[in-house]
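This is the structure I want to talk about, given as structure tokens.
Of the protein chains in this complex, one is absent; all others appear in place.
Should a chain be cited, it is by its letter among A and B, assigned in written order, with residues numbered from 1 in that chain.
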Amino acid sequence: MEKRIRVVVGKPGLDGHDRGSKVVARALRDAGMEVIYTGIRQTPEEIVNTVLQEDADILGLSILSGAHMKLCQKIIKLMKEKEINVPIFLGGIIPADDIPELKKMGVNEVFGPGTSFEDIIKRVKEIVLGTAV
Amino acid sequence: MSWEQQYNLISDDFFKGRIYALAKMITLVENNPDSAWKIIETLKKNTLRDAPTVGFTGSPGAGKSTLVSAYVSMMAAKNQKIGVIAVDPSSPFTMGAFLGDRIRMRDISESENVYIRSVASRGSVGGLCDAIYDIVDVMKAFGFDKIIIETVGAGQSEIEIVYVADTVLLVMSPDSGDEIQMFKAGIMEIADGYVVNKIDLPQANAFSVKLRNTLALENDVKSKRKVFEVSASKNIGVEELEKWIDEFYSDMSSSGEIFKRHERRLKRRVRSNLMRVMDDIISSQEVGKNSLREFKSLIVKKYIQEEACDD
Partner (left out) sequence: MDQENKINELVEKKALWYEKTFKKTVSRFPERKKEFKTSYGKVVDPVYTPADVKDIDYAKDIGFPGEYPYTRGVQPTMYRGRFWTMRQYAGFASAEESNKRYRYLLEQGQTGLSVAFDLPTQIGYDSDDEMSEGEVGKVGVAIDSLKDMEILFDSIPLDKVSVSMTINSTSAILLSMLMAVGEKQGVRHDQLRGTIQNDILKEYIARGTYVFPPDPSMRVIVDIFEYGSKNLPKFNLISISGYHIREAGANAVQEVAFTIADGIAYVEAAIKAGLDPNVFGTNLSFFFNAHNNFIEEISKFRAARKIWAKVMKERFHVTNEEALKLKFHTQTAGSTLTAQQPMNNIIRVTMQALSAVLGGTQSLHTNSFDEALGLPTQESATIALRTQQIIAYESGVTDTVDPFAGSYLIEHLTKDIEEKAMEYIKKIDDMGGMVRAVETGYVQKEILNSAYEAQLRIEKKEDVIVGMNEFTTEKGSKPTPILKVDTSVEEKQKSKIKELKEIRDNNLVSEKLSSLKLAAASKENIMPFIYEAVKAYATLGEITNVLREVFGEFRESVIL
């Protein structure tokens, strides 16, 4: 059977602007993926636990409130503690200056405003199939 | 990587009770339907655990996830280990799926005693997925005290749950237009317990009365089936339901009903499995100039060949 990509799409922090995350979740589903959507205001603990229990292939985060540095740091730290090795992509309002540091931290890809579905789907597939067990 | 290699990578950690290994084991049986039974056999060699399985079915919007959450949190509070399988539909066109039940289970999703796994139906039409029997077995082998299954919730055709679960609950909501649909459907007859959820709604009482009249459970003194009025979100009536589920199970055990159900399950499972394999063979064979009878023999022969290699 063809492998189904399982994606967790999560919104950590207090930001409630979920248009982007929902629309991307739908695009990933329509590209044949199984999407576990967490809803807004998730704690890093909840998101990491979801990734763990659902055996996700990749984690997508959406943050528009400017809290991305702290939240990504926390999520990556928790994943390391739990020995979860799952790639991460990030969307939202992310200043260009922050991207190198985010990547160093362990974020695989950052999608800024205006990124097309096509690009997101393509990158997600590349990342997952490239790192698949 | 072959399934054996993948299995070997995680099996030690699986038996040590590590969640990541459980999660990966489920993926393994889900993605390898042809070898799943071998995985299950290997797991069973290492452990002989069984656990009651409770199924929740009912139409979308009836509040199944909220009810499962309220029910499971009660057991988790008593330190019971619970595995939850929540099935959502895959798109027949893209095979993609939204798995969204987990979000309605936030009260239990962070509990150490609870494991929730969202599963896509992947083309199965009975309200569950083809791998459901295997997933339940993996969960049993992991050592949960109880397994909870939430079906897709598309309605009448969801009878598969009767074979998979020991006990089946039909969840209904007075406001979701269930009434007409459900009272007619075959699904009414298959449930063991009937849950009228959202009992705080104004139209709930009338709904309940009508349901009780239709079922007329009181007329059958031997029947242990029952109607429950609950509000999952306000946690009303869930405790009574929890108690009844356990009682119903022990009644089934002492009466021998549970063995009947186990047998029924095994037959169904074998049937599903054979049908899937047969289906593959039939669709990959050309009829050509064969007569109906010849074609049939050809299929059977093919099947036996395949079965032989598989062993």
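In the analysis below, a residue touches a chain if its C-beta (ideal position, glycine included) is under 8 Å from a C-beta of that chain, and two chains touch if they have at least 3 such contacts.
As the structure is a prediction and not an experimental result, all values here were calculated from the model.
In the complete assembly, the contact with the undisplayed chain comes from A:G13, out of A:G13, A:G32 or A:P87. Residues 61, 66, 98, 100, 103-104, 106 of chain B touch the missing chain (whole complex, contact as defined above). For chain A, the list of residues touching the undisplayed chain reads 13-19, 22-23, 25-27, 29, 37, 39-41, 43, 65-67, 69-71, 74, 93, 95-96, 112-114, 116-118.
As a convention for this text, only the chains that are shown with their structure count from here on.
If each chain is reduced to the centroid of its CA atoms, chain A and chain B end up 29 Å from each other.
Chain B contributes residues 1, 6, 19-20, 23-24, 26-27, 31-33, 90-91, 94-100, 102-103, 106, 109-110, 115-118, 120, 122 to its touches with chain A in the complex.
The residues of chain A lying in touch with chain B in their complex are 1, 3-4, 6, 25-26, 28-39, 45-46, 49-50, 52-55, 82-84, 133.
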